[in-house]
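First the structure, which I've put down as structure tokens, then a few questions once you've had a look.
Every protein chain except one is present and positioned as in the full complex.
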Amino acid sequence: MDAVELYSEQPMKGGFFRMEKKIERQTLILRLDGDLDMKTAGTLRQAIDHEIERRGIRIVVLNMEKVKFIDSSGLGVILGRYKKLLSLGGKVKISNVPPHIYKIMELSGLPRIIRFFSDETAAQADNEEGRGA
Amino acid sequence: MDAVELYSEQPMKGGFFRMEKKIERQTLILRLDGDLDMKTAGTLRQAIDHEIERRGIRIVVLNMEKVKFIDSSGLGVILGRYKKLLSLGGKVKISNVPPHIYKIMELSGLPRIIRFFSDETAAQADNEEGRGA
Amino acid sequence: MKVNQLVLTFSSVAENVGIARMLVASVGAQLDLPLNDIEELKVTVSEAVSNAIIHGYRGESGRLVLLELEINKETLKITVSDEGCGIPDVEQAMQPAFSTDPERMGLGFVFMQSFMDELEVDSTVNQGTTVTMVKYLDRSTASPSH
Partner (left out) sequence: MKVNQLVLTFSSVAENVGIARMLVASVGAQLDLPLNDIEELKVTVSEAVSNAIIHGYRGESGRLVLLELEINKETLKITVSDEGCGIPDVEQAMQPAFSTDPERMGLGFVFMQSFMDELEVDSTVNQGTTVTMVKYLDRSTASPSH
């Protein structure tokens, strides 16, 4: 079979964002999917703040596996939630970050402030250790 | 698991086109992949004309399974190859057309002129029958 | 009331036809239109932009094509313009199967007409052509995206 490459282009995605919410033993797990930018960051902020205020959530795990894009608006909301939870004695943890998203997060210095985990289980395990200590 | 739909959008594709070429018993099979428009239609025309002239190909099967987009520039090149082959005693056959591509082809009237087949095998089988008759 | 407006002005090169299609597709997605409508909008824009480049500018690159997308409450207005050779007889040009190029099918205007609710062609020889098209958005019955 003779493959003739003529003109090729990566599939493109526009501004798409959704999330799945899960609450387990006072921990809010959010599985984010899509682009985290000035259009969508507010939705993430509201979702987290809502659970902090209504349910007294203090640990938030952000599963970033399906995040396709992040910029400083998205990073700012994550840092903002980290600060808010810190003042309440809680924390933000991040899991399943794809490599190209990690690069942007690294440039922002976020991994020096917030802990990153390979998956949700690791993030939650660390939670219990933290409480046990 | 609580799914919160916030903002959702279909994945997008830009102008991408490539093809795979296969020659079997005087039949040229082209597996097209991507967008067939004014940018890429010329490449398809050249590929077919080249095989007609250099190898005496008379039957062309266009497998459209992976065609994502077609407009009148793409349809025009297919009709043009049909006419050229007709004058040489040959023909163009089309297989594996996705439904949304078929809709556009139908509007153009092409299915009343060129025969469509569910897959390459059916297209080639008809070929042999045609020759046997 | 104009809700959102995007105008893309671009060089008359074939590479940009795919980009013009992608722009209308992403606006269609933003409007939560069904996939089938988005496909039709892509064909519409592809035809109008191809005409501007192929006929209006006769393939000459380095000229400019304008694609305007205006989202109103109940309509999507698409305008494609060039400052090319113009059309001497618009009525004739819009006839199905009419083409000044023997290699082409003369289906561009047929597709635009089938897929849009309104189509107006304004052309002046040696000054250029503007194709204005409107699609009605039935947003009340729009189904959630998925």
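For clarity, chains are labelled A, B and C in written order, and residue numbers in each chain start from 1.
Following the convention adopted for this analysis, contacts are C-beta pairs under 8 Å (C-beta built on N, C-alpha and C of every residue); 3 or more make two chains touch, one makes a residue touch a chain.
Because the structure is predicted, anything quoted here is derived from the model rather than measured.
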{"item": "Hidden-chain contact residue, picked from the options A:Ile29, A:Leu44, A:Val61 or A:Leu75", "value": "A:Leu75"}
{"item": "Contact footprint on subunit C, counting only the chain that is left out", "value": "2, 4-11, 13, 15-16, 18-19, 22-23, 26-27, 30, 62, 64"}
{"item": "Residues of subunit A (touch criterion as defined above) contacting the omitted chain", "value": "5, 8-10, 12-16, 35, 37-39, 69, 71-73, 75-76, 79-80, 100, 103-104, 107-108"}
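Rule of thumb we're sticking to: only the chains that are shown with their structure count from here on.
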{"item": "Distance from subunit C to subunit A - Cα centre to Cα centre, in angstrom", "value": "40"}
{"item": "Set of subunit C residues in contact with two or more other chains", "value": "18, 22, 26, 29-30"}
{"item": "Sequence positions of subunit B contacting 2 or more other chains", "value": "5, 8-9, 12-16, 39"}
